[in-house]
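Every protein chain but one is kept in place in this view of the complex.
So, chain A:
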């Protein structure tokens, strides 16, 4: 496992629990868990805490394939996946028992669930890590990643990020997201201290830790930067902070101006980044010095990557060694690893005279809210199923709101909001529910999404 090798070569690396201040060196974490070394699947429900990180590293250096998931996903979702993939081990600190599993002590502090009835099946040698793309709806889909994918991605990132060997890095982005994982991997390879924390920036403890540990960098999705702005972060300086990274969608113009003013005033660097799980993380970044000049740009491709724009569709196509090995929707899919030569990003783009790329639209019907991608057709289906087949039309409004249009005036809006809240974890402030009487159609009789979108975005309906 090359990635693990690179991490364990960083003798300077320690992991710290933010709450207790307790630290472990990478050497102390090496094979610290008593686990069988099999070619099977382990599910790790991650909360970015020290035990989850230790479990992840232990399994990464073993023969296991790891499915890395968020601790917070609902139990029904977990049980469905577990029935499908029959993992040999499960790490889940939120459950005390799992049917068909017994609790085993893997170390003094870490417990795992071990499958009672063995169900081992063939897995392709290259499939090392499974990450869930977005979906909390419909059938969950994993992205198959290899060790090589992750190494390539980490090295291309280290080529441009100013990571230093004495850096202190908080894990404030979940490592079960590809962006959080790339923060983890790159800093494990090169930085000094990884601080495991579940405190967000609205908590006093986060700022206490930031000063106390001397965080060198912060990263987050656009929503994270909105949180920073709302607390007035950009008005003052924390000298230890040298640079910022972002991923998971475009930050709005006004906020970019605020950030760029802040970085200029205090001599910080801000890296706007573009990527997807299917690219094991990163495809492009915008150099900090271009932030204001090219503010809506995703920048240029990372080292060893390149873009093409397809002529007819304007779709952005990516080429690079970090392209994934296909999706898995059932356990039989783990037998395969097919790396395509090119990745269809689903985004439409243009390139300017200086070689900077700009996202201009999206081919797939996807809305990005709070940094996660949600398929609009799946939301329509979810509402349709909940309301006995009624008509729903879902659209994205500037990646800021999800518009839900319905035609039957008798439907209960409360239940719509409730459904979106519980199934998709959406906040009602990001949803606009609108009643319409007629559905505008195209000449082919399909829902005329562009027309609806245009009228909604220009109308008063959206403040």
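Keep this in mind: a residue touches a chain if its C-beta (ideal position, glycine included) is under 8 Å from a C-beta of that chain, and two chains touch if they have at least 3 such contacts; residues count from 1.
To be clear about the criterion, contacts and distances are computed from a predicted model.
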Among "Fe-S cluster assembly ATPase SufC", "4Fe-4S ferredoxin-type domain-containing protein", "Acyl carrier protein" or "Amino acid/amide ABC transporter membrane protein 1, HAAT family", UniProt-listed name of the chain not shown: "Acyl carrier protein"
Options A:75, A:415 or A:428, residue touching the unrepresented chain: A:428
Of A:5, A:211 or A:235, the one touching the omitted chain in the full complex: A:235
Selected from A:108, A:204, A:254 or A:446 as touching the chain missing from the view: A:204
Interface with the undisplayed chain - residues on chain A: 200-204, 207, 223, 226-227, 230-233, 235-236, 370, 417, 421, 427-430
